[in-house]
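Please read through the structure below; I'll follow up with questions.
What you see is the complex with one protein chain gone and the rest in place.
Presenting subunit A:
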Amino acid sequence: MEGWDPTTKSTLTQIPLLTIKAGPRDGATWTQRLKEEYKALITYTTMNKKNDNDWFRISAANPEGTRWTGKCWYVHNLLKYEFDLQFDIPVTYPATAPELELPQLDGKTEKMYRGGKICLTVHFKPLWAKNCPRFGIAHALCLGLAPWLAAEIPVLVDSGMVKHKDDAASSVEV
C-alpha cells in the first residue's frame, strides 16, 4: 500500500473484509459470498454518503449476482461527469478480480482494454492477488476504479475527449 493517499487508506480499513472464498459456480457458498459482498458495499456506500463523498451506484443485474450495472461519477472543476459502470463476475472469482467497464469511454483513452475495461494491471491487480479472498467488489471500486477516475477524467476533460453534458447539449442547440 505504499504510495496510496491517507484518505483512501483510512476508507479501505473501514470496509469489512470478506472471508468466504467462492465463485459463481460454487452454489450455496457463492450465496454466502454474495451476502458478504452486499454487506461490504452497504458499509462503503453509507460511509461515502456520510463523508459527502458519494461517487457510485451499483446493483446486481441478475438474481445470481454475476452481472452488475450502475453508474459512477467524478467531479472536476466543479462539474460532475457521470458514466455507466458495468462488470461480470468471472468464473474464477475471487482468484481473479472483476474487470470494471466504462463502455462510454471505450476508445477514448489508451488506459483501457477492449470494451471499455479499465486498465487495473499495475495499480490494483497485485493488491487484489495478495488479498484474495478478503477483497470484494467494494474494494475493487475503492482501490481500482476510484484512482483510475481521479487520474484519467481530468486528462480526458482537459484534452476535450470528454465533454460535460451541459456543454454537449448547448453546442447542439447553437
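By definition in this document, contacts are C-beta pairs under 8 Å (C-beta built on N, C-alpha and C of every residue); 3 or more make two chains touch, one makes a residue touch a chain; residues count from 1.
Definition applied: contacts and distances are computed from a predicted model.
Chemist: Consult the UniProt record of the chain that does not appear here and report its protein name from "Glycosylphosphatidylinositol anchor attachment 1 protein", "Mini-chromosome maintenance complex-binding protein", "AP complex subunit sigma" or "Ubiquitin-like modifier-activating enzyme 5".
Modeler: Per the UniProt record, that chain is "Ubiquitin-like modifier-activating enzyme 5".
Chemist: Consider the whole complex, including the chain that is not shown, and state which of A:N53, A:Q104 or A:T121 touches that chain.
Modeler: Residue touching the chain left out of view: A:T121.
Chemist: What residue numbers in subunit A mark contact with the hidden partner chain?
Modeler: Listed in rising order, the touching residues are 19-21, 24-25, 28-29, 31-32, 34-35, 38-39, 41-42, 45-46, 49, 57-60, 64, 66, 70, 88-92, 95-97, 99, 110-114, 119, 121-122, 125, 129-130, 132.
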